[in-house]
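For reference, the structure I am asking about is given below.
Complex shown without one protein chain; remaining protein chains in place.
Naming follows writing order (A, B, C, D and E), and every chain is counted from residue 1.
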Amino acid sequence: MSTPAISRFPVPVLEDLPEDLRSRIAKVQERAGFVPNVFLALAHRPDECRAFFDYHDALMLRKGGLTKAEKEMIVVATSSANHCTYCIVAHGAILRVVSKRPLIADQVAANYLKADLSAREKAILDFAMKVAEESHKVEEQDFARLREHALDDEDIWDVGAIAAFFALSNRMANLSAMRPNEQFFTMGR
Amino acid sequence: MSTPAISRFPVPVLEDLPEDLRSRIAKVQERAGFVPNVFLALAHRPDECRAFFDYHDALMLRKGGLTKAEKEMIVVATSSANHCTYCIVAHGAILRVVSKRPLIADQVAANYLKADLSAREKAILDFAMKVAEESHKVEEQDFARLREHALDDEDIWDVGAIAAFFALSNRMANLSAMRPNEQFFTMGR
Amino acid sequence: MSTPAISRFPVPVLEDLPEDLRSRIAKVQERAGFVPNVFLALAHRPDECRAFFDYHDALMLRKGGLTKAEKEMIVVATSSANHCTYCIVAHGAILRVVSKRPLIADQVAANYLKADLSAREKAILDFAMKVAEESHKVEEQDFARLREHALDDEDIWDVGAIAAFFALSNRMANLSAMRPNEQFFTMGR
Amino acid sequence: MSTPAISRFPVPVLEDLPEDLRSRIAKVQERAGFVPNVFLALAHRPDECRAFFDYHDALMLRKGGLTKAEKEMIVVATSSANHCTYCIVAHGAILRVVSKRPLIADQVAANYLKADLSAREKAILDFAMKVAEESHKVEEQDFARLREHALDDEDIWDVGAIAAFFALSNRMANLSAMRPNEQFFTMGR
Amino acid sequence: MSTPAISRFPVPVLEDLPEDLRSRIAKVQERAGFVPNVFLALAHRPDECRAFFDYHDALMLRKGGLTKAEKEMIVVATSSANHCTYCIVAHGAILRVVSKRPLIADQVAANYLKADLSAREKAILDFAMKVAEESHKVEEQDFARLREHALDDEDIWDVGAIAAFFALSNRMANLSAMRPNEQFFTMGR
Partner (left out) sequence: MSTPAISRFPVPVLEDLPEDLRSRIAKVQERAGFVPNVFLALAHRPDECRAFFDYHDALMLRKGGLTKAEKEMIVVATSSANHCTYCIVAHGAILRVVSKRPLIADQVAANYLKADLSAREKAILDFAMKVAEESHKVEEQDFARLREHALDDEDIWDVGAIAAFFALSNRMANLSAMRPNEQFFTMGR
């Protein structure tokens, strides 16, 4: 059987990419041991790809009040609501790794309301899901509830912005039928 | 009465922004005659702001098979589905200006199915709405239908990517209760 | 280009209408400066047309606790939920005129939850939307909440009945692909 | 136990009503043997009540291509979608009487897709349900399908207008917690 | 006219059924005066049929804190949400008989929120509907609310399990287009 395509759009060869994208991808490959397919699929459009990862890194690498695990949980929960196979599988793997909780990704993807979560994590995901599914109804009491769990306004921006960014990411992955690398399925279990 | 806030998060003063953002905003102001509030509201986070507008420009300024009016229609239709006041009003104004059709923005925002659209425009918005609302169901026959209207795969990427990008944009505007400048309400009518 | 049809059903010529409808329409024309298309489109069925405007006037012209602006807001918000182009545009215009708030109609049509509304207006629209979208769930505590904003039972009947009447009106406009007069798009801005 | 209220709003005494409403109600009582509660509940507002029954009669008594049974089926199916107890029960009774099919009302209320219907009746209810639930999506091919079942444009107006009128009626009944007369529950079985 | 089929799948002749099913059905027939069609329709698969009625009886005949009427109300309300004609009609009949309230079944099927229910019955149906429609959101405060109405955990299991069992039953009836016996339509009125 032939290797399944990682995108329904053309996928560039690494060597043909602009230097900055090539070196960005090389660094990820060094750290992860493989090139996550999202880089290759989106590199079909270098300008959009660059902006995508700039945005991603600005949010996901930013030092703030949210832990890495909390950020990845937001990705898994909202990507599951959007039925985005790539993000559930790839960020599920990262969530397992950064949280050292091997069951948490599958639990959050299935039904975060019954997952092994702290009250704070539950409140964060409630807010993230509201941004993902009916952002026009976000209101001050949603902010107030998160402040009860020690999030300040900058942290709440992060929760909402990560849910918003993956609203974009999930749609691009679904549009392009993006395929997760096999490595992600077993990582961190 | 005091001026209403343009965002529920802190809004930076132009002078305090990094040089590149300041000059980017200055150029927009020169062309439009005012600073659209989205620049100030998002500049609260300069890195995210920069990536946001890089992404926006990569899609909206790209030369391709879609007209400017088709691109702005996608924004208005999907922003209406997401109940994003900022994007409906601001991009509705731009749509009127670039299309020279003064009624089209209000029609598309209310119900694009009954708007004065060509068959091609209708097909583009059907696809964009599917990406906005249930991207996980996008399938090959959706692509086929757009090809009947003379869109190639690159154009279809544009349709989907604009719908996806404004899924992010709409959620950020709703999260921050972003307020459209008054100028947008009457522009191009 | 030919003038677009104002209804997908036959539209009567004014002279052929029964005398009472003709004089009713003449009065509106005198006041507004033009004949709103809804009169011509519905006059295809004179008996239904007469009852429609009797009902409309009984509700909209009735002296009671609601202001004219509050009544028109109910129309715009619920018509937006029903994606009725005619009513959003025509009553949006009336709302701007009677409220002297040029931005309010576009705000309410986009997302009344983020519009510039008083707490009382917000409560009225919450109730009206419940009647429009899930009237079977209306319960005593919905009434109680409106009473906190100085509405009595007669006022609440008005809120609910206007939402109910435009449930009819929106469906007739959508059924007949009713087209708003161009004048409405710019009136009161 | 006291008699349950027929409306959560004040219910007028017959004698206090304007003469024309009193005589209208007297005629119904003569024919039916009792006064259907909808007359008393709506007579709380005589002007609206008059317009309501004028509209109702213009549609339901009009001679056209639809049979009485087809009209009542539309009422039962759309009222069930709106969870309106009064209209399901009262018009279910009328449907049994005019159609002489004692099972049809309960079948249509439960799931018209599995009711004992002709292909024409099924097509009529499909259209009526679309007007009731998502009228903004009505399009020419919906009209075309009904024409295959020998409905002309006037008949299609009737189907849509009855669905639209009961969108109003259902909401008024739900708003006022209108209670069906006991007689309706067993009539025509 | 020929007798309408009671199932779109083959319906076995009583004599051909295994002895235990035949005697089980004979007992029901003796008590009811006729064989409810669900027995014949499901007997197409004897093993599944046996398990179905074992499960049914374990729940519906169990002595516990719920009255027979409360159990049948759960069936009618959740079957209405699932648009299952067979269960609404057949269990509606049983509900009328066991409750001696001739109006209750039609009220609960139309809109249980406006039915003549005690506060306890209303709370039971709220819980049952949540299990029927969004069981993944059931949480401890749902249990707490039922305990306020004197249900203990075993009673709550019963409410949830009846809603769950009829989720199965409704789907089998819809899959097989199961037809209620005519007797059920008038029983207990």
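Rule of thumb we're sticking to: contacts are C-beta pairs under 8 Å (C-beta built on N, C-alpha and C of every residue); 3 or more make two chains touch, one makes a residue touch a chain.
Just so it is clear, the model here is predicted, and its values are computed rather than measured.
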With touch defined as in the header, list the contact partners of the absent chain among those displayed. A, B, D, E
Of the listed residues E:23, E:67, E:135 or E:186, which contacts the missing chain in the full complex? E:135
Considering the whole complex, which of D:7, D:85, D:111 or D:170 touches the chain not shown? D:111
Specify the residue from the set E:39, E:52 or E:112 that touches the hidden chain. E:52
On chain B, where is the contact patch with the chain that was removed from view? 136-137, 139
Hidden partner sits against chain D at residues 111, 113-114
Hidden partner chain, residues of chain E it touches: 9, 44-45, 47-48, 50-52, 54-55, 58-59, 62, 82-84, 131-132, 135-136, 138, 153, 157, 160-161, 163-165, 167-168, 170-172, 174-176
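Here, only the chains that are shown with their structure count from here on.
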How big is the rotation relating chain A to chain D when the fit is done on Cα atoms? Please round to the nearest 5 degrees. 180
Given that chain D and chain E are copies and touch, would you call their interface same or different according to whether over half of its residue numbers are shared? same
Taking each chain's mean CA coordinate, chain A and chain B are separated, in whole Å, by 23
Inter-chain centre distance, chain B versus chain C - centres from mean C-alpha coordinates, in Å: 29
What is the distance, in whole Å, between the centres of chain A and chain E, each centre taken as the mean of its C-alpha atoms? 44
At least two other chains touched by the same residue of chain E: list those residues. 111, 113-114
Could you draw the chains as nodes, link the ones that touch, and say if you get a line, ring, star, complete or other? other
Which chains are in touch, pair by pair? A-B, A-C, A-E, B-C, B-D, C-D, C-E, D-E
